[in-house]
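Removed from the display is one protein chain of the complex; every other protein chain stays in position.
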Amino acid sequence: MTEAVLATHAISKNFGALKASDNISIDLRPNEIHAIIGPNGAGKSTLIAQICGTLKPCAGNVELLGRDVTKESARDRVRAGLGRTFQISALAMEDTVLQNAMLGALGASGRPWRFFGPALRDNELRDAAECALLRVGLEDFMRVRTAELSHGQRRQLEVAVSLTLNPRVFVMDEPMAGLGSEGSKRLTGFLDALRHEAPILLVEHDMDAVFALADRISVLVYGRIIATGSGNDIRANPEVQEAYLGDEA
Amino acid sequence: MSFALIAEQILNGVQFGIMLFLMAAGLTLIFGVMGLINLAHGSLFMVGAFAAAAVAGATGSFLLALLAALTAAAIAGALVELVVIRRLYGKDHLDQVLATFALILIFSEGTRWLFGSFPLYLSIPSYLSGPISLPGGIEYSLYRTALIAAGLVIALGLGLMITRTRIGVQVRAGENDREMIAALGIDISKLYTLIFALGAALAGLAGALVGAIQSVQVGMGEPVLILAFVVIVIGGIGSIKGALIGSILVGLTDTLGSVFLPQALRLVMDASSATAVGSSIASMAIYILMGVVLIWRPTGLFGARF
Partner (left out) sequence: MIKERHLNMALIVVCVVIPVWAHLADEPFIITLMTRAAIFALAAVGLNIALGLGGLVSLGHAAFFGLGGYAMGISAFHAQTFTPVAEWPFLIEGTKSMPAIWLISVAVSAFAATIVGILSLRTSGVYFIMITLAFGQMFFYFSISWPTYGGEDGLSVYVRNGFPGLNTLDPIQFFMICFAILVAALALASRLARSPFGLALNAARQAPQRVETVGLDPNRLKLVAFVISGAMTGLAGALFADLNRFVSPAMFSWQLSGEIMVFVIIGGVGRLFGPVAGALVFVTLEHLLGGFSEFWHVHLGVLLLLVVLFGRGGLIGMICGREGSHD
């Protein structure tokens, strides 16, 4: 069995009586895309938050690149190689697209305490940022203010910022949301190739993209993983059909 | 140091705290319900004091003066809400700070223009002057005792209003979710004006009550306002209970610190430097208390954790 790059071991999180995460164990292996699907309110965001370190689980632990990171902050996990995109774009809206991408490169460089030279003339940061923007297809929008981007372009920029970090694991929270069929087809192609650079834990509602991309799919319902398997396994699973695909199709 | 002296200082601290509570309760309600930081709350304190002093001067009746303070502050509050404040809901805090800072300038200079720069005096009515004998052989000012009692009654009334009445339900709904309250079909703008006027009336009442033991002058509201902020930071935003406990903590710390710190320091240094050092440290005591609470519990003793 291949060593997992990212794993949760029986993590649980309660909010009062609500079990948002109930004994969840999942893992992500090299070169794969592992998709997590589930109806609204199933606890996907809570799970992501525990993996990324913005929420602490009540029980269980999180392992990143073979190391227990349960007690580490979100920032430490980023430095250890975790790249994340948000469900709702978290970008500096007044800044240009290039500035947002350069922020990622600046974070990756770990040297923000430089007070004098203009950031835009720092070739190292700029190259990293431009390279990431080129990869997601935003090279013509570098000088545009982020607030003026379309919703889909902001999603692309989210991905570009995480690319500048050169992460060893991606965690993407609904990157396709609101993209439209053309955009999500392009992003699907892009993520397909990206998995060989770093594996992706993908939370997504767009079922076409999930079944096209995912090597494995886990289904989360009421805070519990009810099934994990290939696309075909999941389609054939009666429990999943009842709990999830049933009311979706 | 005698027991009677200690008891008297503790009562002074409680009385000061209760007056702070009247300010802090209004501020914390307004913040909790409307999400607004109101620097001009101190001006409403001042409006109450001036209205009381003017009416007491004209009629000689303390009760009428208190009534005037309540009414004047409530009307000023409602007016300010209608003309300025309601344009600030949902704006960022910076805009709220600046607009209400502008209101302070307008209120202060307006009052100076109306009443002049000299302080006015409001005297304690004869039926409330003199000392009262409390259990344990303590002689204490009747007026201050009345202040404590009145403040506690108001605190109790506010508590009942929040937990038992329809307005209270609306207030609590508004604190949790501003959209939900609109969805319930409640006339939100009327509720906001009402809450603001209520907060203003409490501030005005505090101004009038304190006006009888201090002088009534322009600028008297802002030091109290800032102390009320300290109270809210300690107690937690939006919590009436937090405001009450925070107020009494601040009142006691400030009063006892300024009396007992210089005396305590006299044990280790000569009298004059003990007074100097002691009163300097005492002037910072409540801010140190605030710093400690911030380190221990950044959202206050009773504030929602984030």
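Per-chain numbering from 1; labels A and B assigned in written order.
What we mean here is this: a residue touches a chain if its C-beta (ideal position, glycine included) is under 8 Å from a C-beta of that chain, and two chains touch if they have at least 3 such contacts.
Here the structure is a predicted model, which means the values were calculated and not measured.
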item: From A:Lys19, A:Arg79 or A:Arg135, residue that would touch the chain that is not displayed; value: A:Arg79
item: Full-complex contact with the absent chain, from B:Val97, B:Leu152 or B:Ile213; value: B:Val97
item: Residue, one of A:Asp27, A:Asp122, A:Glu174 or A:Glu204, that touches the chain absent here; value: A:Asp122
item: Hidden partner interface residues of subunit A, rising order; value: 52, 74-75, 78-79, 84, 86, 90-96, 99-100, 102-104, 106-108, 110-120, 122, 125, 161-162, 164-165
item: In subunit B, positions touching the absent partner; value: 31, 37, 84, 87, 93-95, 97-99, 101-106, 108-110, 112-113, 222-223, 226, 229-230, 232-233, 237, 276, 279-280, 282-284, 287, 290-291, 294-295, 298-299
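In the analysis below, only the chains that are shown with their structure count from here on.
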item: Where subunit A and subunit B are represented by their mean Cα positions, the distance between them in whole Å; value: 49
